[in-house]
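First up is the structure itself, then whatever we jot down about it.
Every protein chain except one is present and positioned as in the full complex.
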Amino acid sequence: MKRSMTALAVTSVLTATTLALAGCSGSTGTGSGATAGTAAPVTLTMWGTYGNGGNTAQTDVLNKTLIPSFEASHPGITVKYVDIPYDSLKQKLTTGAAGGELPDLVRSDIGWVAQFASLGVLAPLDEKMSDFSTLSAATYPGSLATNAWNGHYYGLPLDTNTRVLVTSQAALDAAGMSKPPATFDDLKAMAAALKGKKIAVFADSGLQGWNILPWIWSGGGEITDAKLTKATGYLDGSKSVAAVQMLVDLYKQGEIPNLLTGNTGATSTSDGLPKGEYATILDGPWMRDIWKGQFPAFAPIYAPVPAGAGGSISVVGGEDVVIPSTTTHLDAATAFVRYTQSDEFQLAMAKVGQMPVVASAGTKAAAADPFYAPFATQLATAKPRLVIPQSSQVDTILSTELTPAFEGTTTVQAALTSAAKQIDALLTSK
Amino acid sequence: MIDSTQPQVVRAAVSPVAARTTRRRRRAGRATPYLFLAPALVLFVGLIVYPMVRAFQMSFYDWKVLAGATSTFIGFDNYTRAMGDPVFWRGLANSGVYMALSVPPQIVLGLLIAMLLKAKSPSQPVYRVLFYLPVVTSWVVVSLLFKYLFADKGVINWALADVLHLGDGSTSWLSGRWTALIAICALGVWKGIGWSMMIFLAALQGVPESLEEAAVMDGANRWQRFRVVTLPAIRPALGFVVVMLVIGGFNVFTSVLLMTGGGPGGQTEVLLTYMYRQAFTNLDFGYGSAIAVILTVIVFLLSLAQMRLFRGGDEEER
Partner (left out) sequence: MSALHRTRPASGVLRHVLLILGALIMLTPFVYMVSTSFKSQAYVLTIPPQLVPDPATFDNYVQVLTTQNFAAYFMNSVVVSLTSTVVSVLISSMMAYAFARFRFPGRELLFRLVLVGLMVPAMMLIIPQFILAKQLGLIDSLQGLIVFYVAASISLNTFLLRGFFASIPGELDDAMQVDGANAWTRYWRLVMPLSTPALATTTIFTFLATWDEFAWALTIINDPSKRTLPLAIQLFQGQNATQWGLVFAASVVAVLPVIVVFLIFQKYFVQGLTSGAVKG
């Protein structure tokens, strides 16, 4: 009986000890960052999203070719790449920042750099790397711009992409066209030709900046002035309104499916085009490998974004490489950043679907693989989305305000005026 | 009299008083209860209550995420901001609608199935497992599954048009606020029925047969027997199910995030998806915390009211 009373006490103590032990062993596991200094062996941790939904081509190149090559030329440095689900990387970066537990390198979406830089999470690379200006001068300006915040650069472009018009021969045949629609008028004509054939002329999966800006820019409109101080007068200017109005008209005629307004149940663009439900979509270079795996018989046709009054202007996508300011291996990390800008790195990634950001490598990649040519051409004029910390709020504002315009409960002008006002407020508070 | 044969898991869960009748003053040392409490309490207070307090504290700040950064105290600003934020109200309304539309079917259908399964038969365990299967499957998996079923070209539309000949099967379920909420509720009900069924089944086993037999002798029909004998006997279980489902209903999150992402245009945003967006997309933790605190308070008050309701009835019976 006494024994069983002790059992209670023992259980209590045991639980506490287990927890304490868990604490100890846990802390030894994370001690990789403790040994700073240039001479001692260094392990760099890098977070990224190269994995991309079970497609291992990019992670394989990184882990089996590029990192070993870097480690061979940089004795004492080991690089450990950790793949994070795309939808979760931002949450992980956020909690990591709150706890001061970030890796040494991050492959960040271009849209997040300003946000994390404004929080003080990232190291200003233009101050930390003596050769920054040489490296940055070699990259595409549109990609480089996404690293700027408040007078400093917090990263270097890592890979880039843009959206071009993708169509299929079957769709062109159905519309009786010999070549992809090159202008807004061509697109409208295509819509008329496809009427009643159960093929939507165009499909896209949202109304965020990534989706809607190519149309606004190509139509000659703008989101803000060049200095990012005001959206009113730009986003709700007549050219912006006209470009969006064209989409709204097509939508109301049933020529654009409601995937555009956020119907998550609609056929996705990547399935709809090869299956012949959609005639055209805007998409990026990654689709080649996805279709190759999923629809081997499908032969996509790539063409520039249809031109309006402003020409054919698309949106810049891609990733930047950044260094969290908490790293204790700054020299090793900057060495790896430098390596990412090399032809070796850029061209190896180009082979598996990531477009180079260094202009010279871009030319070489396009020459080596003609697939990239339309993307490279489009990139020459493509623009980045607003480089401000609240870029995700801009996306929310755009889709929230524009959805009713497409559903017909408000006018495009009213929607964009309201969106512009809200973006003005963000711009003044930045 | 019903006491000793009650379905125990559920009955006393909702009525702390039940313990009072059976409790006896123990002479064992005063420290004994605390020794029993200690392991769980240490963990709970340390890893749940303390973070809860911190989250509560955050809601009064313009919270800076970065470790070591100084945050500004802004009093009730985050709360007044919520009061004037239409998306917050829409989220609250949607959470409420979800709760209102998904809880009653789970209770009614769960109880119905439990009644049908009450009698022991060789097939009973098989049905039990089948109905419980959705409960044991992860929310992530079933949310993706239902998004897929309710897709424009999914099974639901196909079944409506080609099998049942209702409409032309062109409904875009996930593109409108109400149709999307229906789809999300359908998932909630489908996933939850097994759970309430199991609790009711346990409760029904505790209804003394003698009572029912007596009712049969008195010439009571099925409905009367259900109303007079069964219902009062499972009242505590009913209370427990209602409380748990209401809590769960207001905390709906994964299914909305994965099925509609709160879209289109924020129409299907519920409180928790909106909180998540504020916290982890806009990194506005102060505001996110304020929304979470409001949600917790609402749920707590509702639960207390319900427990009081069901407990009140419980005491009457004695």
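Should a chain be cited, it is by its letter among A and B, assigned in written order, with residues numbered from 1 in that chain.
Just so we're on the same page, contacts are C-beta pairs under 8 Å (C-beta built on N, C-alpha and C of every residue); 3 or more make two chains touch, one makes a residue touch a chain.
Every value quoted in this text rests on a predicted model; they were computed, and no experiment measured them.
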item: Where the missing chain makes contact, among the chains that are shown; value: A, B
item: Omitted-chain contact residue, chosen from B:F60, B:Y98, B:F285 or B:F310; value: B:F285
item: Positions on chain A where the hidden chain makes contact; value: 1, 4-5, 7-8, 11, 15, 18-19, 21-30, 45, 47, 49, 51-56, 82-88, 91-92, 94-95, 98-101, 103, 267-268, 270-271, 274, 284, 286-287, 290, 293-295
item: Residue numbers in chain B that touch the chain omitted from display; value: 4-16, 18-19, 21-26, 28, 30, 32-34, 36-37, 39-41, 43-44, 46-52, 54-55, 58, 65, 67, 109, 113, 116-117, 119, 123, 125, 127-142, 144-146, 148-149, 151, 153-155, 158, 162, 190, 193-194, 198, 201-202, 205-206, 209, 212-213, 216, 240, 247, 251, 253, 272, 275-276, 279, 285, 288-289, 292, 295-296, 299-300, 303
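Heads up, the rule we're going with is that only the chains that are shown with their structure count from here on.
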item: Cα-centroid distance, chain A relative to chain B, in whole angstrom; value: 37
item: Residue ranges of chain A touching chain B (in the complex, touch as defined); value: 8-9, 11-12, 15-16, 19, 90-91, 94, 97-100, 115, 119-121, 207, 258, 261-267, 326, 390, 392-393, 396, 399-404
item: For the chain B and chain A complex, residues of the former touching the latter; value: 32, 35-36, 38-39, 42-43, 64-69, 87, 147, 150-154, 172-175, 259-261, 263-267, 277, 279-283
